[in-house]
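With one protein chain removed, the remaining protein chains of the complex are shown where they sit.
Up next, subunit A:
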Amino acid sequence: MKILVVDDSRVMRQIVIRTLRQAGHGGHDIVEAENGRQAVELVQTEAPDLVLSDWNMPEMTGIDALLTLRGAGSAVPFGFVTSEGSEEMRARAQQAGAAFLIAKPFTPEAFDEALSGVGLVAS
């Protein structure tokens, strides 16, 4: 399986990848993007099985990337990993077609639960 990790912070992308490993998902291929626009392009060229995206990013936000993808007919499973975990943000994410929202700070268990929910088994 292939996972696209989207965050403007390189440090946070590293932490997400490390947490995936700690959650037992270290065997998936990882592709990285720095913003929503790059993520939209990589979904087309890399065909990931899951997108894990920050919300607040320069160039294009995560929610705009999701709306762009859905508008273009992509059904790729999409989850947010963001510091903004309010009910309002969760509702916006769900309405736009996100499968889940993991709030920062997070645990490996939160990742495993979210990934299992979209059918990605530990590998």
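Before moving on, here are some points about what is shown:
Here is the rule we use: contacts are C-beta pairs under 8 Å (C-beta built on N, C-alpha and C of every residue); 3 or more make two chains touch, one makes a residue touch a chain; residues count from 1.
Basically, contacts and distances are computed from a predicted model.
Matching "Cytochrome C", "Chemotaxis protein CheX", "Sulfate adenylyltransferase subunit 1" or "Cell envelope biogenesis protein OmpA" against the UniProt entry of the left-out chain gives the name "Chemotaxis protein CheX".
From the set A:Met12, A:Ile30 or A:Met60, the residue in touch with the chain omitted from the display is A:Met12, counting the whole complex. Subunit A meets the missing chain through residues 8-12, 14-15, 18, 56-58, 82-86, 88-89, 103-107.
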